[in-house]
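Note that one protein chain of the assembly has been removed; the remaining protein chains are unaltered in position.
Moving on, here comes subunit A:
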Amino acid sequence: MDARLRRVNKEIADCKNDKTSNITLDLVDNSPFHLKGSFPGPEDTPYQGGIFEVDILIPDAYPFQPVKMKFTTKVYHPNVSSASGAICLDILKDAWSPVLTLKSTLISLQSLLCSPEPNDPQDAEVAKHYTTSKGSFEETARYWTHIYAGGPGTKQSKGSAGRDEVAIAGLEQAHVDQFESLGFPRNKVIDVLRRLNYRGANVAQIPEDRIVEELLKV
């Protein structure tokens, strides 16, 4: 058996024997080099109650090369691409070392959810949301945890069927209504307000003309 396979098998067995971490590892397509990992969202964070899944690819030179990981569950977090699930974390790049394991790397992802690094973002728009209005950011992250990761409901979602595009974008319903009433399509309004980070203290900073200008551009 080659050393890479032996190591991965040991890591999978170690993870199965560990009942305390709640981290799972499963084969995808019966290949030990393509795995699906999952972990619960950390407590006392907007991710609490969700289960987050991660696509894991073991490179040929593992463990001498970093494992490739990306979220397949959508996550609203400054260091995770909200579109692709790509993760900005040093140990997945140049700080990787062969002493790390799949389990310890998944635990690092779990810690990343506890402590965002908005100064080194993967998703610049999410990072701006986080830095300008943390409360609103957390509300959005909680909503994403609810609709994508099976987490508990939030204020907006109670009683409403289907997904709320305004809440997904982390915007205020009233702001979207305001510009929609000028005759712009709703999805366009959401897109522009999200890009301009029309939230919290920023609302007072951005003149309405500027938004209309942007809406006319697209």
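Just so we're on the same page, a residue touches a chain if its C-beta (ideal position, glycine included) is under 8 Å from a C-beta of that chain, and two chains touch if they have at least 3 such contacts; residues count from 1.
Convention: contacts and distances are computed from a predicted model.
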By UniProt, of "Vacuolar protein-sorting-associated protein 33-like protein", "Protein VACUOLELESS1", "Translation initiation factor eIF2B subunit alpha" or "ubiquitinyl hydrolase 1", the chain left out is "ubiquitinyl hydrolase 1"
Logged for subunit A, residues touching the omitted partner chain are 3, 6-7, 10-11, 14, 61, 63-64, 70, 81, 83-84, 86, 88, 94-99, 101, 118-122, 124, 127
